[in-house]
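Encoded as structure tokens, here's the structure I'll be asking about.
With one protein chain held back, the other chains of the complex are shown just where they sit.
Labels for the chains are A, B and C, by order of writing; each one numbers its residues from 1.
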Amino acid sequence: MQQKERLDREIVAMRVARELRDGDVVNLGIGIPTLCSQFVPEGRSVTYHSESGVLGYGPMAEPGEEDVDLINAGGQFLAPSPGMSFFNSVEGFAMIRGGHVDVAVLGALQVSERGDLANWMLPHRGIGNVGGAMDLAVGARRIIVAMEHTDKSGSPKVVRECSFPLTAPECVSLIVTDIAVMQVAHDGLILTETAPGWSAEDVQALTEARLDVSPDLGDFRL
Amino acid sequence: MQQKERLDREIVAMRVARELRDGDVVNLGIGIPTLCSQFVPEGRSVTYHSESGVLGYGPMAEPGEEDVDLINAGGQFLAPSPGMSFFNSVEGFAMIRGGHVDVAVLGALQVSERGDLANWMLPHRGIGNVGGAMDLAVGARRIIVAMEHTDKSGSPKVVRECSFPLTAPECVSLIVTDIAVMQVAHDGLILTETAPGWSAEDVQALTEARLDVSPDLGDFRL
Amino acid sequence: MNKVAPTFGEAVADVPDGSVLMIDGFAGPGGTPQNLIRALRDHGARDLIIVSNTAGLASVIGFGTIPGDRPTDIGVLVENEQVAKIIASFPVSPSPSRPTAFERAYLEGKVDLEVVPQGTLAERIRAGGAGIPAFYTPTGVGTLMAEGKEVRSFEGRDYLLETALKADFALLRAHRADTLGNTQYRGTSRNFNGVMATSADTVIMEVDEIVESGEIDPGAVHTPGIYVDRIVEIA
Partner (left out) sequence: MNKVAPTFGEAVADVPDGSVLMIDGFAGPGGTPQNLIRALRDHGARDLIIVSNTAGLASVIGFGTIPGDRPTDIGVLVENEQVAKIIASFPVSPSPSRPTAFERAYLEGKVDLEVVPQGTLAERIRAGGAGIPAFYTPTGVGTLMAEGKEVRSFEGRDYLLETALKADFALLRAHRADTLGNTQYRGTSRNFNGVMATSADTVIMEVDEIVESGEIDPGAVHTPGIYVDRIVEIA
């Protein structure tokens, strides 16, 4: 079963991008989430927010075009875009906490069946980078997690209870991994899509949390 | 005694202006306080703050030069000045509460011997304009009251206890009226200056609070 | 995502009875959305709760008003009996002989009033927009404003607990906006406009000029477009 093919990061990002609606204000975390902006369907206008202090930025800067005064929260260089605006960190987080960001796409170390999110600290390291993750987790109207389904040692990241320190409890709405799409419902996780060749049982076998299988279970919708 | 001559508003403002130091950030209330900026001694650079959202404004606008987008908190038209800056009401009051305004010069209905200030509501009216007075009274580093010594009916405005609703308790440092200058000390009011022709007894007779007479009592220093 | 509304009337057409509105009106007409206020009067929504710095002064005593001008302010909504309550810092005329429409209605018991210190009003609106449910402030300690409020000491000084204010709609006035709603105010007219834009569900702006996106320096935007829902150009 471990030999079944997992989706690559771009496909995961593409699936998440389908969730973004016309007019949404979206914050993209470091890693797979950053890739989502390339895959937003035609005809949808999405405004990107970064807690580095910019709204409405363009794509990643081309090599040679980097500007240390135009970065995202992961320190990546951005290209300018007409209609963008700059602000300080107080304003950037007022937007987040105040509910002005529609969607945050975040990576995760663990997500629980209640939607608890752990994405800032590996307990064995004893020290971690919280950055803006806790503010985004409580402030953005909808939290989508984009991640690999298991960690590097093959352990499940979709768990019954997070064993890692929480970023925020009960905040995640949707989990998109390299093998499955899961909705966080009031009474647990609903498996709605699987990667090509993966059955619900295959996904469950790599998932610690119990998955309810949607009657409409199907392939990844891209 | 009521026949002795009182100082006019400009002289009161001139006396207050001597209190402003080079580099001070100053907020001037409505009435006599507004007049102070004309009388700042040569060589002192004072930056004026208005909670309407401007720092470093110039003198009053000349007739015909009025701009509805350049007013003070009393709705008076200001002239621009090089180096001024604009901001919203949140920032304007962050400056006040945060201790960034060195001096506020305010009018008053009553000041008590402890430095309690009442300047926003006549009780018989049952309704009043607090405006920015309470924020200034607690936020500015030094509060100077500039006012007539008695009200229109001749009753003392420098009192033992304010009978009018307070703006803030124990906030006033100095009281300058049309007959006297009084410092608010820990144990009461100290009369330091009187208008020409007025004795300490003359001033006390129009003052409900008990005045300690300074050993250095003298004429208004202008 | 073009946010330009064709007329003032259409921009306020969905304001229901009983709405909470933030409407700028600092002292004079600068920053006051006079056209949107007139449209709301014509629209006729009633039982409104209005958050504003004043309760309609410019038309009565000429605060901040060019001599000879008779600007519109929220006083017309009070006169038209559309207002149930006003939350303001400077609600009455400083000249008792020239009372405002609000003041007369208040004394007749037709409208409620909550007086809030101006800095606390600004901070409560900011808190509403910034996801801060409550904060402590030194303003109002030991005064009537402290009645019924929690007093708490931090490092030996007393503070009042104040809570966030939010609104259903904001009616605001700016100088320029691009089609995305990125906005600049002129001079002191930024005042409450710059914060009310963050704290209402639907933010409606009248502006002198609408420009294409990209025409406003991104470092000089006062209110980013994500806060602004509808823009109407003043003809």
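In this section, a contact is a pair of C-beta atoms (placed from the backbone, for glycine too) under 8 Å apart; a residue touches a chain by one contact, two chains touch by 3 or more.
These numbers come from a predicted model, not from an experiment.
A.B. asks: Taking the complete complex into account, which shown chains does the hidden chain touch?
C.D. replies: Hidden chain contacts in the full assembly come out as A, B, C.
A.B. asks: Looking beyond the chains shown, say which of A:50, A:177, A:194 or A:207 touches the absent one.
C.D. replies: Only one listed residue reaches the unshown chain, and that is A:50.
A.B. asks: So one chain is hidden, and I want to know which residue out of C:24, C:103, C:123 or C:178 touches that hidden chain in the complete assembly.
C.D. replies: Touching the chain that is not displayed is residue C:123.
A.B. asks: List the residues of chain C that touch the chain left out of this view.
C.D. replies: Missing-chain contacts on chain C: residues 123, 127, 130-138, 154-155, 157, 159, 163, 184-187, 190, 217-220, 222.
A.B. asks: Over the whole complex, note the residues of chain A touching the chain we left out.
C.D. replies: 30, 50-54, 66-71, 73-77, 86-90, 92-93, 96-97, 121, 125-135, 138-139, 165-169
A.B. asks: Using the document's contact rule, name the residues of chain B that touch the chain not shown here.
C.D. replies: These residues of chain B touch the chain that is not shown: 22-23, 25, 45, 47, 49, 54-56, 80, 82-87, 93-100, 139.
Heads up, the rule we're going with is that only the chains that are shown with their structure count from here on.
A.B. asks: May I ask you to sort the chain touch graph into line, ring, star, complete or other?
C.D. replies: Its topology is that of a line.
A.B. asks: Would you mind telling me which chain pair, A-C or B-C, is linked by more contacting C-beta pairs?
C.D. replies: Counting C-beta pairs in contact, B-C comes out ahead.
A.B. asks: As a test of understanding: of all chains, whose mean C-alpha position lies farthest from that of chain B?
C.D. replies: With centres defined by C-alpha atoms, farthest from chain B sits A.
A.B. asks: Could you give the separation in Å between the centres of chain A and chain B, each centre being the mean of its C-alpha atoms?
C.D. replies: Inter-chain centre distance comes to 56 Å.
A.B. asks: Counting only Cα atoms for the centres, state how far chain A is from chain C in Å.
C.D. replies: 37
A.B. asks: Going through chain A residue by residue, note those that touch at least 2 other chains and give them in order.
C.D. replies: none
A.B. asks: Mind pulling the residue numbers of chain C that touch at least two other chains?
C.D. replies: 126
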